[in-house]
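Starting off with a structure, shown below.
Omission of a single protein chain aside, the complex is shown with its protein chains in their original locations.
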Amino acid sequence: MKGKLRVAMIGGGPGSFIGAVHRIALRMDGHYEMVAGAFSSSHEKCLETARELGISEDRAYPSWKELVEKESVLPKDEKAQVIVITTPNHLHAEPTIAALKEGFHVVLDKPLCTSLQEAYGIKKAIENSKGLFCLTHTYTGYPMVKEAKFQVSGGTLGKVRKIYVEYPQGWLSTLLENEGHTQASWRTDPSKSGKVGAMGDIGTHAFNLVEYISDHTITEVCAQLNSVVAGRALDDDGAVLFKTAEGATGVLISTQVAAGEENNLKIRVYGENGGLCWEQKDNNTLTMMPLEAPVQLLRTGGVGTSEFSLAHHRVPPGHPEGYLEAFANLYKNFAAHIRSLENGNSVNPLLDYPGIEDGVRGMKFIEAIVKNNAGNEKYTAV
Amino acid sequence: MKGKLRVAMIGGGPGSFIGAVHRIALRMDGHYEMVAGAFSSSHEKCLETARELGISEDRAYPSWKELVEKESVLPKDEKAQVIVITTPNHLHAEPTIAALKEGFHVVLDKPLCTSLQEAYGIKKAIENSKGLFCLTHTYTGYPMVKEAKFQVSGGTLGKVRKIYVEYPQGWLSTLLENEGHTQASWRTDPSKSGKVGAMGDIGTHAFNLVEYISDHTITEVCAQLNSVVAGRALDDDGAVLFKTAEGATGVLISTQVAAGEENNLKIRVYGENGGLCWEQKDNNTLTMMPLEAPVQLLRTGGVGTSEFSLAHHRVPPGHPEGYLEAFANLYKNFAAHIRSLENGNSVNPLLDYPGIEDGVRGMKFIEAIVKNNAGNEKYTAV
Amino acid sequence: MKGKLRVAMIGGGPGSFIGAVHRIALRMDGHYEMVAGAFSSSHEKCLETARELGISEDRAYPSWKELVEKESVLPKDEKAQVIVITTPNHLHAEPTIAALKEGFHVVLDKPLCTSLQEAYGIKKAIENSKGLFCLTHTYTGYPMVKEAKFQVSGGTLGKVRKIYVEYPQGWLSTLLENEGHTQASWRTDPSKSGKVGAMGDIGTHAFNLVEYISDHTITEVCAQLNSVVAGRALDDDGAVLFKTAEGATGVLISTQVAAGEENNLKIRVYGENGGLCWEQKDNNTLTMMPLEAPVQLLRTGGVGTSEFSLAHHRVPPGHPEGYLEAFANLYKNFAAHIRSLENGNSVNPLLDYPGIEDGVRGMKFIEAIVKNNAGNEKYTAV
Partner (left out) sequence: MKGKLRVAMIGGGPGSFIGAVHRIALRMDGHYEMVAGAFSSSHEKCLETARELGISEDRAYPSWKELVEKESVLPKDEKAQVIVITTPNHLHAEPTIAALKEGFHVVLDKPLCTSLQEAYGIKKAIENSKGLFCLTHTYTGYPMVKEAKFQVSGGTLGKVRKIYVEYPQGWLSTLLENEGHTQASWRTDPSKSGKVGAMGDIGTHAFNLVEYISDHTITEVCAQLNSVVAGRALDDDGAVLFKTAEGATGVLISTQVAAGEENNLKIRVYGENGGLCWEQKDNNTLTMMPLEAPVQLLRTGGVGTSEFSLAHHRVPPGHPEGYLEAFANLYKNFAAHIRSLENGNSVNPLLDYPGIEDGVRGMKFIEAIVKNNAGNEKYTAV
């Protein structure tokens, strides 16, 4: 290792949940250091965050545009190498494209953007950039999610037949957005969140997890989107029946009005020869359910797990790892790819991370469910 | 108590799963004694079961018709009082109606029958009979299911918004019916099972549980029924998006091809003020999830539970009760109602049991999902 | 089967917990019918219970002595064949010996009695009787406890090294015995319970489970017995370090003042090659923990289980069985042995039940821990 990768962050000012998460995740393995930021549209708040983080004030920019512009002209061994974007959805595409144009590597929080059209714009920008692009679909960073993908692709379950994914939260059970709650406000505002609310915020995670673990492509959806809490503009709840190109069917549930639920993403996949189950609440366990043998519990770092998951944990089995470690795995792998690009060395193929294809798929999913929900046809193609 | 209620059983011969379950359930609390049976269409098998059960051979009838006919003319203090019917679905309506006509009380295994038309026939027979009628939707017999109903009706959750119910089994993951498996054979045979397979076998349980606990009426369904295993005539899998008259929405999952799953019926209900979760695997716990307080675990017989659930358990908290006790609760309550009818005493209103309305609702549900699945409209009225 | 085994019960009148449990257990599989009882020292209460159970008043005896005496002279095909004794501990030895002397089979609730001397008296009576004897150490009746015994004896774990057993209850956290609580009163009264309280009530279950599953013999104990609640005469709490003849060591915990606990008996056994864990709260699961392979969950009736446990369940996997079914297994197996004795047929060797040796071991254990606790030596021989 020759020094850390220099990072600038757009978004993540006071009150941001996900900005703080990104910072912990990028620190964890020592591959990055934060050198600059446009943390808030309020310059005062931006400076406040910069001070807390020990970033010099001249690199606490009043706008993302200035950040991109000024960092791009700093000396090579001083300027940011990676730009992390953690703004609300409507402010994803523009800064991402600008950063890529200047050759920065970009880490963007999900969902990719607010429309398929924007998604294609970002895709094109990536193709024309020297920078790499990572979309933080966090859940793919869990060791036991990787193990699940490994088990499915290795044929443990046989041909996949059924996929159930659910992402229940309860925090939007009341009209929090009317009480000055930062997180709630932009997520429920169509001008910032896009065409969907809960389906964009957490439904895309669930969708991504299905396609990541199964390697199936969802081709048809039948969706029910609801705005359960009176006075809310976007969906805070929904369910989707789906079919895959490879012949499986399934159900996707995404809700933020399941009062009393925290954040229990859960996925189950069943094939001809058995099933598996992973849930975030017990993220270090992957339950394998063979058709003709007792249930087995695979554990993070534990005996019987694959090189794929073993490449993504830090401590011996029984020392619980969690959400922040999963997030950090995305950053760790992204760093490996950046260094590989710099060094010309090959990168360990196990060190994957989500990118533009995941983002485009998410946008296609959203457009399909919105269309299906509005119309009266039973299934809509994705 | 003045002696036990005399029972005759139709069905439940060698190899029957549910017949044996009914017998354990009716024995458990000492309210019934088995005196007669038409256990099998093979008279030899019928006699075999009669001998095992200590039933005299002259009351081991070669056919259900003979059973009804001959028992009905026995002396009053000798003849069966209750007829239990545990035959495959296509043999539900006719013997039920015949038994009711002769004034017997009837316990019938679910689903009610194979069509809504048959259902109305049974309903009419009940209206014209002195006999009482119980349909064994077993899961309503669990103490913590009763507690869930109590909590919802008492307003703990506020207005109900979301209901998720799932009933995953894996035992039909292969073409068992081609291997001489008794249970699989009739359940997958349209001539015996009716218009649906898994949806009738377990989907109706899930449907019944939704309406029992929430007291909502499902009015619209959007269904996907699948015959996942090649060569199977009926659905072995399905999912339903639904809406209720009272303004909730939900998802119902019923599958018998979730390879590796046993029998884990699970229901979650969320309202404005919190949610609850019950699953058969841990049937003595009801998880209460208030919106603004920590999760609470109510336990069978435990502190903080209602008179309703307390009327349905037998041993102190921590001594696990299960499926057979739930089943026995149906029989126990049915006995209380029969004796009340005999004595003219009133019956404790907590001692409920499922009946014809549950059965009719189940048939309506099946007809609606079959229609919806076949057509292209998004929602079909139930 | 030629008719049911006729049963008379001593004890089990109004307010008895364990009497009701015995009655459910003996009904469940249809092998017994209750024909007589001396349910209470109050004849009025005895008659009350008899009426509830549909037992004729002339066989509702005012005392256990009269029961034994009068039943023994009834005609052979009318008199009780089995006498079930569910009185407090101080009333175990005398009626048991009297019943055995008359050739009755006896089912006795644990613990065997109140001293080792009494235990030897019962043992001698058994040796001189034509009657069989069953001591209801319920927990050995659980299918997954039997599976655990099978796995250990079959060598799955290798040589056993460590055994941890714990039996925490919380119901005696206050001085219930001063509030007229029937169960609490006699259990905490040395004149009825014997030399120990909690150690006799539940500690002997834990001790029995250790020796049953491991087939080890506990030979040395170092005990701490406490009367935690002020004003209580007997131990309501205790812990024991132990060593076995076969070279293992372990810890036994038995407490009735673990406030908030229900009844969560749990045992773990570790050998050279792996461990296992069973707990009553999730009684249908046996967790197998191999040293060099993932954890496996064996399930009641499930794939990968042995003939031994499969001989002790009633419904397919995923239909939870519990405490009453475990209890009923003792009765079922005892019936098989009685019939075998009558018929001269051999009995399936898998159908075991606890007997006098378990009882004598329990008394030896109690005498050893009481001695150790009173003195200052570190270990005392059992």
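Letters A, B and C name the chains as they come in the text, with residue numbers starting at 1 for each one.
The criterion applied here is as follows: a residue touches a chain if its C-beta (ideal position, glycine included) is under 8 Å from a C-beta of that chain, and two chains touch if they have at least 3 such contacts.
Every value quoted in this text rests on a predicted model; they were computed, and no experiment measured them.
**Student:** Of C:P111, C:P143, C:G200 or C:G271, which residue touches the hidden chain?
**Tutor:** Going through C:P111, C:P143, C:G200 or C:G271 one by one, C:G271 is the residue touching the chain not shown.
**Student:** With respect to the chain omitted from the figure, which of A:D236, A:E321, A:D352 or A:E367 is a touching residue?
**Tutor:** The one listed residue touching the chain not shown is A:E321.
**Student:** Among C:A20, C:L53 or C:A239, single out the residue that touches the unshown chain.
**Tutor:** C:A239
**Student:** Taking the entire complex into account, which one of C:I10, C:I253 or C:V315 touches the absent chain?
**Tutor:** If we include the chain that is not displayed, C:I253 is the one touching it.
**Student:** Which residue numbers on chain C touch the omitted chain?
**Tutor:** Its contact residues with the unshown chain are 157, 161-162, 164, 166, 168, 170, 173-174, 222, 224, 226, 228, 237, 239, 241, 249, 251, 253, 255, 257-261, 268, 270-275, 288-291, 295, 376-378.
**Student:** For the chain that got dropped from the picture, name the residues of chain B it touches.
**Tutor:** 288, 292-299, 302-304
**Student:** Residue by residue, what part of chain A touches the chain that was omitted?
**Tutor:** Touching the chain left out of view, chain A contributes residues 1-4, 17, 20-21, 23-24, 27-30, 34, 51-54, 169, 171, 261-264, 280-283, 299, 302, 314-325.
Criterion: only the chains that are shown with their structure count from here on.
**Student:** Identify the chain whose mean C-alpha position lies nearest to the mean of all protein C-alpha atoms shown.
**Tutor:** Taking the mean of all protein C-alpha atoms as reference, the closest chain is B.
**Student:** Where the CA atoms of chain A average out and where those of chain C average out, how many Å apart are those spots?
**Tutor:** Averaging C-alpha atoms per chain gives centres 55 Å apart.
**Student:** At what distance in angstrom does the C-alpha mean of chain B lie from that of chain A?
**Tutor:** Here chain A and chain B have centroids separated by 43 Å.
**Student:** Calculate how many whole Å lie between the centre of chain B and the centre of chain C, each centre taken as the average of the chain's C-alpha atoms.
**Tutor:** Centres of chain B and chain C (C-alpha means) sit 34 Å apart.
**Student:** Quick check on chain A: which residues sit in contact with 2+ other chains?
**Tutor:** Answer for chain A, listing residues that touch two or more other chains: 288, 295.
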